[in-house]
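A short worksheet on the structure shown next.
Of the protein chains in this complex, one is absent; all others appear in place.
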Amino acid sequence: MEFTHFNEQGRAKMVDIGEKDVSFREALACGYVYMKRETLNMIVEGRIKKGDVLAVAQVAGIMGAKETSRLIPMCHNIPLTGVDINFQIMEKESAIRVEARVKCIGRTGAEMEALTAVSIACLTIYDMCKDVDKGMVIKNIQLLEKTGGKSGNFKREEEKPWE
Amino acid sequence: MEFTHFNEQGRAKMVDIGEKDVSFREALACGYVYMKRETLNMIVEGRIKKGDVLAVAQVAGIMGAKETSRLIPMCHNIPLTGVDINFQIMEKESAIRVEARVKCIGRTGAEMEALTAVSIACLTIYDMCKDVDKGMVIKNIQLLEKTGGKSGNFKREEEKPWE
Amino acid sequence: MEFTHFNEQGRAKMVDIGEKDVSFREALACGYVYMKRETLNMIVEGRIKKGDVLAVAQVAGIMGAKETSRLIPMCHNIPLTGVDINFQIMEKESAIRVEARVKCIGRTGAEMEALTAVSIACLTIYDMCKDVDKGMVIKNIQLLEKTGGKSGNFKREEEKPWE
Amino acid sequence: MEFTHFNEQGRAKMVDIGEKDVSFREALACGYVYMKRETLNMIVEGRIKKGDVLAVAQVAGIMGAKETSRLIPMCHNIPLTGVDINFQIMEKESAIRVEARVKCIGRTGAEMEALTAVSIACLTIYDMCKDVDKGMVIKNIQLLEKTGGKSGNFKREEEKPWE
Amino acid sequence: MEFTHFNEQGRAKMVDIGEKDVSFREALACGYVYMKRETLNMIVEGRIKKGDVLAVAQVAGIMGAKETSRLIPMCHNIPLTGVDINFQIMEKESAIRVEARVKCIGRTGAEMEALTAVSIACLTIYDMCKDVDKGMVIKNIQLLEKTGGKSGNFKREEEKPWE
Partner (left out) sequence: MEFTHFNEQGRAKMVDIGEKDVSFREALACGYVYMKRETLNMIVEGRIKKGDVLAVAQVAGIMGAKETSRLIPMCHNIPLTGVDINFQIMEKESAIRVEARVKCIGRTGAEMEALTAVSIACLTIYDMCKDVDKGMVIKNIQLLEKTGGKSGNFKREEEKPWE
């Protein structure tokens, strides 16, 4: 088994995907922001009257998906056909779960775009709340599913296997 | 206690830092990429002869730090004076620890830049290795220390408080 | 009738265009910069000997078209096949009319790219002349025509319907 | 009177502001999006339950302010200290008024940043609503006030002088 | 013979490639960085123990290729399928030769992407070494080969025809 991202000089390259087929591809990723219960309450209440942290994180995550190939050096620039992000308030864990679904029609998948969208959305939640809670932790950013392409589908058996 | 990032209409704003003092500020953040032992071995061995995954992640993380204000909507653009990233191979946990130290002289701190540098470095490790290990998980991205500025210093008591 | 840009949580998404057909699409947009007569004269004369404001606006508008999906959060990144911008000196109105034509072959149209090209070209004219005329006004940025795609063509009946 | 943006060859340059003083500067700009009454109603109602067009435009405008020097060729890159955007529903005119206030501490003012923030916010409103109303028109993007700097303050006497 | 990049007003445009066929295209370009022998030795030795200048230049060049259409005003944005960069130590000339191969499947070629990759890689070598050798010179950035597309192939007869 070998990494595909290196050339004969042992230096990184952007692997050639020119012979791969164009197909519909989809990736689903998620991640979590753990915070103080008080911070979570402020986010939940804010949506209604004072200011919606998650609305900003949503926009940031979608824009982040479009920036992926400019942030991740060996990542191909692929025109995305759709990006959606969902948030789930996890009262018990005092956390927010961020999920991103990214679709494209191309020669390579959208895994990195989905993971980047989740990462940027989580970082934005941190940024909006850091004045009240610098101890927040971003956890378990992971690929959940990937479909399309010749390398076959991927489906994580269990959402957090290494906890 | 209130979020500072919202205006009277309840909409997000970039808070005015014009009255804050210019001071030397520094932020230290870390995160982890958990992977299969086999993947970790490939990264470790690759450095010597086949291709250095972490060299690419290093560059990506530093460039990511400089992109922070363009990725995080309410984040100020601050000229950074220094960025450094360190990697630690964690044999026992089969993980790589990524640490970013960011320095600036300005009216607001570099916490978001340090967290973004860590995130982009972790995503790059994922990207370089995903052909052999799609199950990798990015974990516990967190601020470790922050110095400078009027709001005082921050030092996390324990590196992973919510494990 | 409903907006298409929101998901079930009521949050913005980048709508999935994966099932739309690839077709040739074209959009034409225009806008105006109103200014003092003296400023207009300086622009007109400058082309010949002192410096061409519109040459800079031309380049800025074309580059702006290519930045559209990075500026407009829910806008898809589409590879453009052609962009052209034309300027018309309107002596009587003491204004410059900016027109942008953008072409692409893709699953969604180029309306936003044409409107963005016009906006950035107008802003650049303002920037180049603001030292002599801060009162300039950018007016009536509008879509004139759109062809291609399943939703049918659009043609504005009259160039400035709400004057 | 002469344009300052051209060199001796008659070509555009980024003018040297190195001898200007660092001072607190502020700019206020506004613009309008005219639309069908039905579209305005959808936006107003959407905020409450179906999806908030203006929340996306807010984020886009603020991020747009930060991109100004990358979009407007001769514009200096200045670290902004604060950006705020306000929307006003104009029932009678069937329009939305967008106002941006941008602050910085530097050697040149933030007029272009305020005008760009307004432009990008207006374009985003157009983008979010264009499936229901392609005829929307962006009107009267203008500088309202500018303070700070040696060239003196600017205050528009009347908001739309050339209607 | 005429330039294709200008419209009827004599202003630059992004030429319409909508009628060109989609085909596999490839471009190969090279360039050189001349330096003091001492500097070259430091780069060569650094790879092994102290820090790998060329690893950074490699990443910068690949990321630069992806930025091409944002840097070169009339250049189309084309999704690249592969980018590789190779370095050759030229002991005798006390120089490093940088070669970039870029592949795409599209309506226009990747010449500019290959030339930009080489330029950015050369500039990065300069940046990393400028503290010890400000006199370095970047020389002979040139297209070596281009295949694909209707306009036919190009192959430079001799690598440096105008020395």
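Each chain carries a letter (A, B, C, D and E) given by its place in the written order, and its residues are counted from 1.
Please note the rule applied: a residue touches a chain if its C-beta (ideal position, glycine included) is under 8 Å from a C-beta of that chain, and two chains touch if they have at least 3 such contacts.
Just so we're clear, the structure is a prediction, and the values are computed from it rather than from any experiment.
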Wait, the hidden chain, what does it touch out of the ones we have here?
B, C, D, E
Of C:A27, C:A60, C:A110 or C:L123, the residue that touches the missing chain is C:A60
Any idea which of E:V44, E:I72 or E:M90 touches the chain not displayed?
E:I72
Need a quick check: the contact residues on subunit D for the chain that isn't drawn.
7, 9, 11-18, 69-70, 73-74, 76-79, 106-107
Give me the subunit B residues in contact with the hidden chain, please.
24, 54-55, 58-59, 62-63, 65-67, 77, 79-87, 103-105
Contact with the hidden chain only, please: which subunit E residues?
1-7, 10-12, 31, 34, 38, 42, 46, 49-53, 55-56, 59-60, 63-64, 67, 70-75, 111-112, 115-116, 119-120, 122-124, 126-132, 134-143, 146, 151, 154, 156, 160-162
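Convention: only the chains that are shown with their structure count from here on.
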Those chains that touch subunit D and also touch subunit A are B, C
Where does the C-E interface recur among B-E, A-E or A-D, taking recurrence as more than half of the contact pairs being identical by residue number?
A-E
Pair joined by the larger number of C-beta contacts - A-B, A-C:
A-B
Could you tell me which chain lies farthest from subunit E when each chain's centre is the average position of its Cα atoms?
D
Could you please state the distance in Å, as a whole number, between where the Cα atoms of subunit B are centred and where those of subunit D are centred?
32
How big is the gap, in whole Å, between where the Cα atoms of subunit C centre and where those of subunit D centre?
15
For subunit D, residues contacting two or more additional chains
52, 55-56, 59-60, 63, 67
Is the way these chains touch best called a line, a ring, a star, complete, or other?
other
Chain pairs that touch, as defined at the top of this document:
A-B, A-C, A-D, A-E, B-D, B-E, C-D, C-E
